[in-house]
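Only one structure is covered here, and it is reproduced in the block below.
Every protein chain but one is kept in place in this view of the complex.
By written order: A, B, C, D and E. Residues from 1 in each chain.
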Amino acid sequence: MRFVRLCLLPGLFGLFLLGNVAFSEDTPAAETAAPAAEAPAAAPVDPRATPKDFNGADTTWMLISSALVLMMTAPGLAMFYCGLVRKKNVLGVMMQCFFLMGLMSVIWALYGYSLAFAPDVLGGFCGGTDYMLLKGVLPTYDFATKVSEVPMAGTIPRSLHMVYQMMFFIITPALICGAYAERMKFSTMVVFTILWGTFIYCPVAHWVWSDQGWLNAFYIAVPGSSVTEAPFPALDFAGGTVVHITSGISALVCALVLGKRLGHGQEPMPPHNLTYTCIGAALLWVGWFGFNGGSALAANPLAVNAFVATHLAAAAGTLAWAGAEWVLRGKPSILGACSGAVAGLVVITPAAGSVSPLSGIVMGVIAGLVCFQACNLKNKFGYDDALDAFGVHGVGGTLGAVLTGVFATAAVIPGKTDPMGLLEGNSKQIVNQVVGAGVSIVIAVVGTLILLKILDSVMGLRVSQQDELQGLDVSQHGEEGYIFL
Amino acid sequence: MRFVRLCLLPGLFGLFLLGNVAFSEDTPAAETAAPAAEAPAAAPVDPRATPKDFNGADTTWMLISSALVLMMTAPGLAMFYCGLVRKKNVLGVMMQCFFLMGLMSVIWALYGYSLAFAPDVLGGFCGGTDYMLLKGVLPTYDFATKVSEVPMAGTIPRSLHMVYQMMFFIITPALICGAYAERMKFSTMVVFTILWGTFIYCPVAHWVWSDQGWLNAFYIAVPGSSVTEAPFPALDFAGGTVVHITSGISALVCALVLGKRLGHGQEPMPPHNLTYTCIGAALLWVGWFGFNGGSALAANPLAVNAFVATHLAAAAGTLAWAGAEWVLRGKPSILGACSGAVAGLVVITPAAGSVSPLSGIVMGVIAGLVCFQACNLKNKFGYDDALDAFGVHGVGGTLGAVLTGVFATAAVIPGKTDPMGLLEGNSKQIVNQVVGAGVSIVIAVVGTLILLKILDSVMGLRVSQQDELQGLDVSQHGEEGYIFL
Amino acid sequence: MRFVRLCLLPGLFGLFLLGNVAFSEDTPAAETAAPAAEAPAAAPVDPRATPKDFNGADTTWMLISSALVLMMTAPGLAMFYCGLVRKKNVLGVMMQCFFLMGLMSVIWALYGYSLAFAPDVLGGFCGGTDYMLLKGVLPTYDFATKVSEVPMAGTIPRSLHMVYQMMFFIITPALICGAYAERMKFSTMVVFTILWGTFIYCPVAHWVWSDQGWLNAFYIAVPGSSVTEAPFPALDFAGGTVVHITSGISALVCALVLGKRLGHGQEPMPPHNLTYTCIGAALLWVGWFGFNGGSALAANPLAVNAFVATHLAAAAGTLAWAGAEWVLRGKPSILGACSGAVAGLVVITPAAGSVSPLSGIVMGVIAGLVCFQACNLKNKFGYDDALDAFGVHGVGGTLGAVLTGVFATAAVIPGKTDPMGLLEGNSKQIVNQVVGAGVSIVIAVVGTLILLKILDSVMGLRVSQQDELQGLDVSQHGEEGYIFL
Amino acid sequence: MKKIEAVIRHYKLEDVKNALTAAGVDGMTVTEVRGFGRQRGHKEMYRGAEYTVDFLPKVKLEIVVPDKMVREAVDTIIRVARTGQIGDGKIFVTDLSEVIRIRTGETGESAL
Amino acid sequence: MKKIEAVIRHYKLEDVKNALTAAGVDGMTVTEVRGFGRQRGHKEMYRGAEYTVDFLPKVKLEIVVPDKMVREAVDTIIRVARTGQIGDGKIFVTDLSEVIRIRTGETGESAL
Partner (left out) sequence: MKKIEAVIRHYKLEDVKNALTAAGVDGMTVTEVRGFGRQRGHKEMYRGAEYTVDFLPKVKLEIVVPDKMVREAVDTIIRVARTGQIGDGKIFVTDLSEVIRIRTGETGESAL
């Protein structure tokens, strides 16, 4: 009962405030809705059933893609990562992924989507408040005028666009967990991720994907404006910069600032359950079809191309990494095969909608070989990127951004009539790609550094030595992963 | 060879009877099919390729949704539950879920779908025999008239409607396993579930979802009848009453009747593998998109709304439960986060098609807090609801039924022009909701009690003490879950 | 750095060659594309956005189905199989499945798809080189004529057809792993699989599924040719012969040629983790909806029928196998239930698009009982089919091919107006089915035998005795599956 | 100083621990073991294969006590771990020549 | 009464158990262990990291027998568990001061 007094009363007050917002959602319709006169003909279609421009196939594909991208975070990434840590931290890693599914979703609905996709404020640094609390995103109905409206984003409801993008907002910070695994304080992780999502992810997503983003190769001109193209129209189909560079580079900063795990370099710290890692990798592969294929935002040939290119890049990455191990170390490992698949998936992410699937094979091979090498960097430079979030996502993402400028082709991009990539003779695109990657790296480094420094002094970044030795499962969450005995 | 004599001969007789039914399926077509004259124009479309009203996008969405809901039972629920028991019962729980995928499917095809969805018999208590053995559900072809027919349910083939609903018939009794886990006799469980599905699930599904169900808010008037609305038009979009209340309340009855597990309260009985529980929770979350989103029975804005509301409720539930633990017990646990997600998913199930996603957040938070508290009830009242099937599904389902009456809004429901929920000023809906929940509770309590009493005297409910101590894996199934040593 | 010199330089040469092919893909367009004059009307549709005949719903369904079939190999089959081996070989089995996802994909893109689906060469033994390197499969754009083209296969892009079929090319050889598990050399497995895919899978796929395949019941006549039907029009909807007979029979040959595992018959070799096997079986079940449902190549009533029949066959198989154990051995086991589900899925594979779902129940029961018995054959005949790849896929696949001839019905097959199966009074179909199964068995036996004999003498089939005792995980891949201690 | 090794049933561990603590035992070490004895094993069936599992899961306690406490500790274990069914387990007692506490280097009874 | 502890290879367990039973041993207790000795470990590689695994999986048997059976039990183990390759394992024999059967309270040889 103490709990009810403690929590429910003050809590419910806030809830009902929110509930009222949810409810009052219906009223703005009056302002925005067209008069009923618009459709005087017999039996006008209820927009709540079939809004204008609505396409069922596109909607189906985007619903599935959203589900697939959620599945990437958990069980996908959660298993991929948690298999790589020691047994005593298995829940710590899973919890980070799972909790972020809750946390980032709510933030995205409250203000994240607005910061990323609403029209420019701050000179284009981020979006404004137009979509705050999902205003203008959710369906509305006005009892007075009997007018209902379902806001659209192309051929799908805007709320579907919102939830699809939400899944990216979840997985991106979850990728960073790989760097600070086995030692970061859970409470600090939560605060860090909120701030990181707000100040790093949302702006970059805005630059790259919002209608007038200054890095958006598919810039949508404001009617009447003389500007019809972004200053640096970078190709980033599904998030090479937005997702992989920002997270991978921030991961490196985290690894450097937090320092090594206790006992690192002395005790062996082998993956405690490679079967999980392999299952996770396979689920990531499957989910990535939604990640890249869904980034077409419709069920069209572009989505098909992205799907095929994605699959072939993953396949080629698998062979390249495992093959490199086989040649150089005598044995192909399953961790190598899985890492190669992920490297291939990362590299094709920005490119999937603008390169041929055959180029996907080439890019996958390059990524497999380069990321294989990049995972040795930490030994040379002595930082502890526990699960190689930088080695795979930072390096692979940057590589992908650049190679997209090499392999992009007009053959797969609807509406393009000019040469696209270097191989088609257009050397300018690669400049845009480098600019896009560069600014993403800069904001990731600077932003993450500032956030970590502040949080370090305010609440501390690492768990106590005692807690780290005991493992995060028991010390942070009061649980054990496996009780087999 | 002994086996062939023992089983195949008598068995095959039955099989060929069934086979003949399958075959003779073609003949009734003659009676029902329209004469070929109907389409005399050039190249009439073969209904087997494209039936009237057929919509490919809706069909795709429902195919996927069916697959997702199956995935919820196994691996989803199977993993969620089996991680929570002790190692020696891990297969026992998995087997219950997996076996029900076989058992309930066949029963549903034989007569379950008919009891639930065929036109009323017994004054509307359940459906009749019109769809028995899938008559009127499957495609037919008449060699004499050359007429083929594909029965439709809206824009999708009726057989797809049948198989989608089948998945609900599987998972609902599987949820009850959480209450009697680690001690129920497998044979009794099988018989109990058949009877429970027949006498409890089918009637409630009929009341709530069949065209003239007396609790169906989307009552479809019989042409010419003066009754155009159900007596108590309750909103139950995806099964708050049909699925969660019936199973959750029956779970409580099971826990009370079967009694506690041996050693309960003395020995510790912690979850043996929380990684499975977390993976299972994540798969449930993903699968629930098919559960709730698919309940729109089409790929339309309603499905999108259900998807978004479902996701946000799960997210909010995660934060609420883990947050409550954090505040009250000092640590957020992964089991708490997972339980909160499920609680959020349960509460939004009846509401997903009639509330705003923002209300989904509010409902998720409430469910997280309330179910968190409800899981302590068993300690107070001393029953052993082993995996909290009542605490989460019974409580969360009832909560969801009621809150749907609070938050329902015309903004998302096509065709509605009147205020829907309490917050829109309609206080009547909540009465309907309470009636719907109430009768579901009553039939669940009474029905389950009667079934258990009968089965207890006929075949016994619990395994022997010896078998329980040894574990269900070895004693019921002759297998061990893990042989790691 | 040594690595860069070693690998990258020579490697990149090959890569850029491939890259150039990817790039020059655009040029052939000039030859094949229709002149722009074809669409002189206002705002002609860009084929890259919406090609002729393109259907979004079909495309969505096939995208998902492709993802589902990939998921069948990993995590599905990988978990199903790896749970059945001993702990020390868990990664060995997973790696075989995962690595094949990389290997077979690339081969299929390079030449496999062409061998299987391009127009006949060698008198119809296999396809020619028309689709080699995905020529004529990928979209093209010609800068000179401004003409773009997206090659189609029915209502979906041909590249989607290619990638969907690719997933079959992955899982088929992966099924064989079940026979040689725990003892085959990884390097030999890789070479064997490449050759097996090339010389056994591609021809059989060509016979059964290519437009003029001599076993294709849906033979597409060459315009102007007098031949309008295949010589032996066998019904093989989703790969009873192409997938299950070829792999299952080859598995038997592998088991016989490789010989038993060390200690087989002396030491107990129980499954080390049946929870994985059950999860894997459930994922296979879910994925099979894409396997069978997707084989309609569109989101139509045929896909729906395949989905429903598949599900009911799996359900019936589950009950039959577990039921047989219950009757004959006193206990139903989870391994039995899972095996029965897979047996049901295998038997319905060739039939899903041509039988009633009720017949699916009958076929599932028969398959459950027959395969249950077939798994005892190895004890009688003394071969070591470690994971029963032959007992389930070989026997179940053959059974399915024959039973398809019994239960096929015009009720579900668009365009058919004649009796189809034995039960409809057509006894000829069963002959075609037997021919189809027969030639598949012959090529599988002969081909696999030749390949194994060659490889045995060239590189050896089995790992050393030492390596086998140590386990494949450490000896072949330098890793351990679980480090729980 | 003696070392008492007791092989007991799994589900008796908690009770035995509590009883021993009540009897004044300060520490113990537990190992997961598999035991073979008179207690009949069970059959496990995996498709075509049937195994008789002779090694049953047990728990082994190791308790080091001063000589004078051996009797009471043994009696406590017997009392609490007994069910009367075959398979209750065994107790083995061994002499120790030395006991040391790592933290302090203390030896003998004060190391316990 | 003696306790024989034998560390052996995993895959020899079944054979050793059968041979000991044939030799008249009534019970034994088995523990999963990891052993380090002359037998060379193996290398494991995980991305950038390479470990040498020195502790190899072994199985430890504990067999309590009357003094007069020690010789035969030890010989049986040596005969069956030997492969001749480094890593076959060791046998350690200790004196027991007492043996008790929990179920009956019997002590000494009759407790076995």
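Criterion: a contact is a pair of C-beta atoms (placed from the backbone, for glycine too) under 8 Å apart; a residue touches a chain by one contact, two chains touch by 3 or more.
Remember, it's a predicted structure, so these values are computed and weren't measured experimentally.
Across the interface with the omitted chain, chain D contributes residues 3, 17, 26-32, 64, 94-103, 105, 111-112.
Think of the hidden chain as still there; on chain B it touches residues 268-271, 325, 329, 331, 333, 335-336, 339, 375-376, 378-379, 388, 391. The chain not shown here touches chain A at positions 263, 266-268, 469-470, 474, 478-480, 485.
Basically, only the chains that are shown with their structure count from here on.
The chains that touch chain B as well as chain E are A, C, D.
Within the contact network of the assembly, the step distance from chain C to chain E comes to 1.
Most remote from chain C, judged by the distance between CA-atom centroids, is D. Distance between chain centres (mean CA atoms), chain A to chain B: 32 Å. Once the centre of each chain is set as its mean CA position, chain A and chain D turn out to be 52 Å apart. Of all residues in chain A, those touching 2 or more other chains are 55-57, 60, 64, 270-271, 329, 331, 333, 335, 482, 484, listed in ascending order.
Counting partner chains per residue, chain D shows two or more touched chains at residues 32, 34, 44-46, 53.
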